[in-house]
Each structure stands twice: as C-alpha cells, then as structure tokens.
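Of the protein chains in this complex, all but one are displayed in their positions.
Chain nomenclature is as follows: A and B, assigned in order of appearance, with residue numbering initiated at 1 for each chain independently.
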Amino acid sequence: MYAFTYHKPTSARQAATLLLKKEDSKLIAGGHTLLPTMKQRLAAPSALIDLGACPDLKGIVRKGRNVVIGAMTTHAEVAASPEVQEAIPALAYLAGHIGDPHVRHRGTIGGSVANNDPAADYPSALLALGATVVTNKRKLLAEEFFTGLYETALEEGEIVTRVSFPVASRAGYAKFRNPASRYAMVGVFVAKRGGEVRVAVTGAGEGGVFRWPEAEAALKMRFAPKSLEGLKHTAEGINGDMHADPEYRAHLIGVMAKQAVAQAIGK
Amino acid sequence: MSATGIGAAVRRKEDHRFITGQGRYTDDVNRPGQAHAYFLRSPHAHATISGIDTGAAASMPGVLGIFTGADLAADKIGGLICGWMIHNKDGSPMRAGAHPALAQGKVRYVGDHVAVVVAETLAQAKDAAEAIVVDYQELPAVVDTATAAGAGTVIHDEAPDNTVFNWHLGDKAATDKAFAGAAHVTRLDLVNNRLVPNAMEPRAAVGDYDAGDGVFTLFTTSQNPHVARLVLSAFIGIAPENKLRVIAPDVGGGFGSKIFIYAEETVCVWAAKKVGRPVKWTADRTEAFLSDAHGRDHVTHAELATDGDGRILGLKVHTKANLGAYLSTFSSSVPTYLYAPLLSGQYNIPAIYCEVDAVYTNTAPVDAYRGAGRPEATFVIERLMEVTARQLGKDPAKFRMQNYIRSFPHQTPVIMMYDAGNYGASMKKALEMIDYKGFGKRKRDSARSGKLRGIGFSSYIEACGIAPSAAVGSLGAGVGLWESAEVRVNPVGTVEVLTGSHSHGQGHETTFAQLVSDRLGIPIDNVSIIHGDTDKVQMGMGTYGSRSGAVGMSAIFKAIDKVIAKGKKVAAHVLEADEADIDFADGHFSVKGTDRKLDFGSCALQAYVAHKFNGQELEPGLKEGAFYDPTNFTFPAGVHICELEIDPQTGVTRIERWAAVDDFGNIINPMIVEGQVHGGIAQGVGQALLEGARYDAEGQLVTASFMDYCMPRADDLPSFDVGMTVTPCPSNPLGIKGCGEAGAIASPPAVINAITDALGHEDIAMPATPQAVWRAAQKSISRLAAE
Partner (left out) sequence: MATVSMTVNGKPVTGNVEPRTLLVQFLRENLRLTGTHVGCDTSQCGACVVHVDGKAVKSCTTLAIACEGMAVTTIEGLAAGDTLHPMQEAFREHHGLQCGYCTPGMIMAAVDMVNRRGHVLDEKTIREDLDGNICRCTGYHNIVKAIAAGAEAMGKTGMPVRQAAE
C-alpha cells in the first residue's frame, strides 16, 4: 500500500465535508474491495475517510411497505436481521451468501452498492426489487444509480446513506459462484411485486447488472420455473473469462433464473 | 502394542504449539536490526536487458542497497543448479542454460528476478523498486509445451531448439513387436495440467551475517536445509559449509516446492553481508504463484496393446514435458526417472517403451510437486486401463485384476524390481467399501433426478523410500539419497533424536518418538526430535518422495540398535555379567536366567557416571549415530475408487463417495497416515476438477492469485473412506513403504475415469471445471439423442 492519511468522521455530514475537502480522498466502508486493491498498489488514494463511526449510517428499519437498510450495515447483519428475514427473505439469503463469514462481518451494503462490482450480489437485488438508493443529497432508483462497470450516478462528495427496498410478494436469489474467487459468476434475483415481475442478473453482463425482459414477460404470465423452460439468454453482451465463456454464462443465467423462481415460490 | 508405540494413533506432540499460536515459522523470525528485501521481477516473459538504472532508486528513503546480477557476478556468486544429469538417447548430456540468481542480461519468465532492493521497511523497498528503470527489449514468448521445440525463438543459447533433452527408457524393438501382434490397441492423448503447489506458508528467508566470526545464518522455508547448505556452499559459493548455518524452523507445508534452492534465499543471505544487516524476505501469494516451482505440465500420447483375451502385451508412451524457463534443482529427474519407471503400474506388461522430450518455455521453472512424475505415470496407465476395459467391453475392476502382477519379486521392463504387494486384496476391499454392487441402482436413481453418475478406478503404484544411493547415482543424481540419525541418551534416560529428515506437517516429532519409545521402552514424553538446523544435525537429505518413514526412520532404527548394543555393554558391567548374557526388552536390560536387571534410565546414568568401566575397556556415554542407505525403492500401492454425480445443467461435479485402500506396509501412526491420504486425495481432486495454471500467449500468468487459481475448499470435497491392507516392505527394518504422496498419485485418474464413465465419452481434460463438464455433458446428451 502507498501511504495515506486517515480520517474517521462521526456523521455522514462530516464525512461528506471531508470527502470534498481532502484531495484525492476515498470513502472506506468494510474495505473488502478497496484494501486488496490498495495492497496490490492498484489504487492510491491520498486520504481514506472511514465511515465506521457514523451511527447515522447504520441500522435496519421497516417503514411501511419498505425495508430501509443503513449503508454501513454489514452483510452479516442483513442476513441475520429478523426484519429482513420476515419482509424479504431472499434479500437475507443473498446477504448471507456474499463472500465468506469473515467478509460478511466487515463488508457493507453501502460499500457494495457504491462500488458496483460487476460480480457483486447486491446490485441484482436492488434492481429486481426496485430499490431506492438514498444519498446525502438525493434519492435514486436502482436503474438510475447503476450506470456501468464499477460506475454509479454518485457525484463528487456524494455518499450512499441507505437503501430502501420495497417489500416484494415473492422473491428469490440464485447464484453460480466463480469456482476460484467465489464471487458471483452469474447471480439472478427475481422479484414479484403486485403485477410486476423483475429479473435482474449480476456477474454476467459486460456492463454490470442488467434486467432480462424476456424472462420477466414469461414470469408475468405465470410465476413458476416452468415458464422459463426453453428460454435462453443471448450470449451477446455477456462476459467471458477462463472460468466461463459467454455461451456458458448465458446458459447459466437461465438455470439460475429457474432456481431463483423455485426459491421464491418455496419449491 | 503400547499406547504410544508403533501402530498407535498417538496424538501429535507438536500440535500444542500450533494450536496456541506458538509455532515458529521463518516469517516469525526477527533479527535485531533486520532490513527487508523486495525483488524487482520481470513483467515480461522473454526480454533482453540492455541496462538497469538504479540511480534514482538508490537515493530513496530507507534504501540500504540495490543489487543486480552484475553485483553477484562481481562477488563470484554462482548460479542455481540442477542436481540430476540426464543423457539424451544418443548418450550426449542434456542441454542446460545458466540459471543466475539475478538476471544477467536476459529475463526468461514473468517473475524472473531482475534486482533486489534492501531497505529499512518493506514499503520503502517496494517504493524504491518502482523507481528502478530497466531497459527491456521484448522477445517473443514461448509458452506452449507441445510446440516449444519448434517455436523459432531461442530461450537459452545452449538449447537451440528449446529442447533440454530427448530421453528414452525401455526396449523399443520389443515393444514394437508386441504391438505388431496385438488384437487391440488403445490410443489416448493426455494433458497433465500444470499446477501451483501453494503451500499455505509462502516461501521466506532471513539472512544474517556475523562479521566477528564470518558466519552466515540463513533461516529458510526448506524441506532439506542440509542440501540447501551444500548447494549454497559448494556450488553457489556463499561460504564454506562450516561458515554457513541453515535453519529451517517450522515450515508450513511444502509438497515439493520447498525442496529447491531458489534465488531469493541465495540473495538474502549474500546481501546480509553486503548491507551489514540481517535481511528478511517473505513472498506474498502472487510472488509465490510467479516464482515457486510449478508441477506437472506434460503432453502425452500413449498406446496400450492387448491380446484377444485382454492380457496386456505392451505400452508405448511419448511425452513432452515442460521444464519452464530454467532447470530447477531436481527438475530433470521428474519427467524421466521418477516417471517412466512407474509406467508398468500394478500390471504385468512384457514390453514398455517411453520417450520424453523436455523443453524450455518462458514460464516458471517446473519441478517436483507431491508425487513428482508418479502421478503423471499413473494418469497415463490408469486412463489407458479404464478406456481399454471400456473398448473391450470388460468390467474395469476385473480387467485390472486380470492383469495384476501376482508373484514377487517382479522385474518390470522399466528398471523397477517390485518387492512385495497384494494388489488384488486392495481392489477387493475397495470394491466392498464403495459398494460396487449397488452402483447400478445408484446410477439409475441419479438418472431419475436428471443427474449423470459415474464410477472410476485407479490402481496406483509408486516408488518411494528414495533412494538407494548407488542406484540413483547410476541414473544421474548428483547426490546419494541416504538418511542420517543420531540418538543421544541423556544421563537420566531421556532421549534426543537428531534427524536429517525435516517435518513440515508430517508429524515427525510424534512418529519418530513413537519408534524410540517403542524400541527403548521409555515414555514418549521422554523423547524429543530435533531437525532442521545444520548446526545441530550433522548432515541429512531431507523430506520428500515419501522417504522420511522408510529412510529417515530406518536410520533412527539403526542408531537405536547401536544404543542398545552399547547399553548391553554398560549393563554387563553394572550387573557383573557377560555381555552375551544381557537381554534388552520392555525398557530393561536383564541377565538371562536371573532376576537381575537394569532399567534403561539407570543404564544411561551408569553410562555417564562411568564408575564401573575399568579404564579403557568401555567408553563412557550413550550416544550413537547411523547413516541408512536403502537397498531398494519401496512400492506403496493401492486402489482408489471415486463415485461422482454430474449436474448436466450446470456442469457441477459432486464427489459422492471415495474409497481408498492403500498398502503402505507397516504403519507407525494410523491417524497421521490417514491424514496424509486425505490431504493427498484433496490435491489430486484439485488437479482433476479445479486447479490449472494458465499462461496466456504473451507468457503472462493468468492464474496468479486465489481469485483465479482454484484451490480446493472444504465444500469442494467429500469425506473420504480410507482403508489399509498391509504387506510389509522387505527392504527396510521397519517394513515401511511411505504414504505422503499416494493420495495425490492415485486420485486424478480415479476422478477422470468416473467423469468419463458418467459422460459416456472420453472427451474431457483436467481440470474438469464446471464449464468443461457442462460442454462435455452437452455432447453426451446430443449423442444419446442421436442413438
């Protein structure tokens, strides 16, 4: 790692001020993407602003038809939360399968969402559930927020403070992990809310998380794995690497989508 | 059998320090005033270097010294060596290029050592390394094993077509004749995938120099510190042996990769004198991937000839072996004498001919990795056996049993004289353990849930107990492969054993103590095992090739014989009896036919008190040493059966059952032996399903971290059903054969034979990743549809 200065504000507002004031600064949440990158000397911020002491960024609350999760809530806390388990069990399941137990003790929803790693799990849940990303400045729908590989709509000095998930009537998540890294090679989150069905895919897209309209249409007719029989995702626009070429990944999207639907309907 | 003697599952004496965080590994060693080394490595696979400018870097904060190949050359520090001479078919010696510890005008793989920076802190050393300007002229990279010889780009001038040697073993004419009369010939093309050993402890070195005495000390992650000292002294020229102490403290796994003498420890110990400070280096995982010697990497065409009854007539093998950019310490022996002599497997094969072309490529050096040559041989013969059985419509177990060697000793056509074994017994037991009879039903059950189930066999044999010094000397080894031991009895009867074997996970502190406790009849807690320090242990050859039991313990056995013989003399004096009338049993010396006796501890005390020895008649003291040179290799063998299930939708393979029956001869500690089997199987399953080092066409290592190189994790593996059969080894006093590598040797063909059984075709290579299996399963499905 290169040297940097370290700051630990005690509120999101203080953090935002520091972020603007300190040149070439970066926020650090759980640090499980940033620190490995810095260790390899592939990132060299001159200041780190640690959000770990901001109580206003923590916590999980049920607000009417929404579950609101503070940005600094860890994956383990989301997985173990009775509110999340009750309202959106698929989200608790997803959080409980990110990385490994030790990573889940440090990694946070805000960090994951703000980083928008194409192999991260959370973006698929946000997109499928129609979540809203709340920042210190504004509210953004997931589809507005995620703009590309590692890219989001976040502006200078803007900090994700919480994520608000509308409660779905049915939701499920299935992922196929990269055998080596254990990141999502293909992750599919399906959600049914009223008459709307969304299918969001992470890990597979050249441009990051995306929706699969054909599957959504098929599931809207009938929300069952069978509805996806014979439906194939195109390999165009799908990532390829030595673990999975575009054709195989595209195939896995279909398989994971079926598994996610089966989970959603409790089969 | 006593609770702590031979054959008992004694809990390990060394464990207390490991489970309490008190283990002492090389990176835990900190010397006063210690500085840190960082190696600037080549980013290019192949390039000439026309200049290295260290000027700006040298003036950076904390920098104590920056050294390049020129500095080593100026100090007359020699290059790294390969200790095994292989001769070509025409009798000429192999063509080996120089292997400088720091590059001399050329780099030959990504990770090759260009310069070293020694600084107050590691961060400062890294910062300075970034400021070194190296003028590279890139050359085309040669990466592919199969085509390296004709690549047109020369890696070493000494080997103009990148070929290190064209070697062969066996009788070509006899084999051709056998094939001419064959009723059936099975032909296979096989790739034995390149692996990265990945011991969990990365390599590390701490060099220190005492200017007062002119003595160097090197702490290093080594499986054989004495060999390291020998090479660093006699060949590389760091210092004479009496001025160089090498210590290998606790070592966190080796699997072969810590046998070799590498650039980093050479440079660290040398640089300690240059900067006048202790110098520490510890690899990070990426450096380990780039610069640890890799394993395997063979491309092979093989053919097996059978007669009309299914009896094997002959075997022909042509292998291309990738040795990487430089010849590592024992690299040349691996695809030759550790490989071809095992091609006969457990079978009666009248004629065998094997050719091996070894090539240089712009990749990390390749050397011994758990099994070293024997897994490659086993993969060839066991894939051929399975496929031949299928092609002949025979049951694979019965086809193997039909061709098993049944009488011993058995001379194979490829050097080895198998001394003892009962291969049918292992197969029979393994078939019962896996419930072979029930497999058909289980396969149908799997099919009903849309899964493909398969079963695969592997009847492996290996040559361990490496090795009779005269035999390996005649085959090109630069050293003899005996082992030494010294048994020091203290005046109160406690015992220290100094051994040239080195434990890096094998549990020698326990098993060696069991032997001593058993033979001397003393409590196991009274025995300490000392290893890994050239100032304490006089000489040794180290631990690899499953040799510590068969060779290392035989040396201890011999030394104990001498202790008992001396003890009898002492007892004769003390008990005032004739030496010939003294017996030793259960920890007591006694006079035959009387009740006069002396316990071992009292005998030891009398040996040192020496009041009753009458002047020159008997030397005081009780301490004996022995060198044991084996008379033959040992031949562990067994049968592993793998049963697995494939999900054709995802390509995921789950191992459902694993039966392993091994014949390791006599066993000192079954708990430790089973642990060795488990770990070996896991590495073999890793090779078959998960692991593969991949270089791209430019020679960049694509799998340079655990993000891309798939290490076996707990949920990739099942629990293993491990059984034993015992035919004692006739060539050593304990009847031990060795168990360290068996699992890694046996398992890859068992897995691939099971996968191909499930798929119904042979078209899959290692590692059989989900992607590869999915694609192969599509082929199975379309074939089924076509039928």
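The rule is short, and it goes like this: contacts are C-beta pairs under 8 Å (C-beta built on N, C-alpha and C of every residue); 3 or more make two chains touch, one makes a residue touch a chain.
Values in this document were obtained by computation on a predicted structure and should not be read as measured data.
**Student:** Quick one: which of B:Phe235, B:Phe408, B:Tyr608 or B:Phe706 touches the chain that's been left out?
**Tutor:** Answering carefully, the residue with contact to the hidden chain is B:Phe706.
**Student:** Which listed residue (B:His678, B:Arg694 or B:Arg775) would be found touching the missing chain in the intact complex?
**Tutor:** Answer from the full complex: B:His678 touches the omitted chain.
**Student:** Can you name the residues of chain B that touch the chain not displayed here?
**Tutor:** Spelled out for chain B, the touching residues are 11-12, 14-25, 27-28, 30, 123, 198-202, 250-253, 255, 284-286, 504-507, 671-672, 674-675, 678-683, 705-707, 711-715, 717, 719-720, 743.
**Student:** Extract the touching residues of chain A with respect to the undisplayed chain.
**Tutor:** That gives, for chain A, the contact residues 1-6, 8, 28, 31-32, 35-36, 38-40, 48, 50, 52, 76, 99-103, 105-106, 181-182.
Everything below uses one rule, namely that only the chains that are shown with their structure count from here on.
**Student:** What whole-Å value do you get for the distance between chain A and chain B if each is reduced to the mean of its CA atoms?
**Tutor:** Distance between chain centres: 44 Å.
**Student:** Which of the residues in chain B end up touching chain A in this complex?
**Tutor:** 123, 126, 286, 649-651, 690, 694, 702-703, 706-711, 769-771, 774-775
**Student:** So in the complex, the part of chain A that touches chain B is made up of which residues?
**Tutor:** Within the complex, chain A contacts chain B at residues 1, 3, 40-41, 176, 179-181, 242-245, 248, 251-252, 255.
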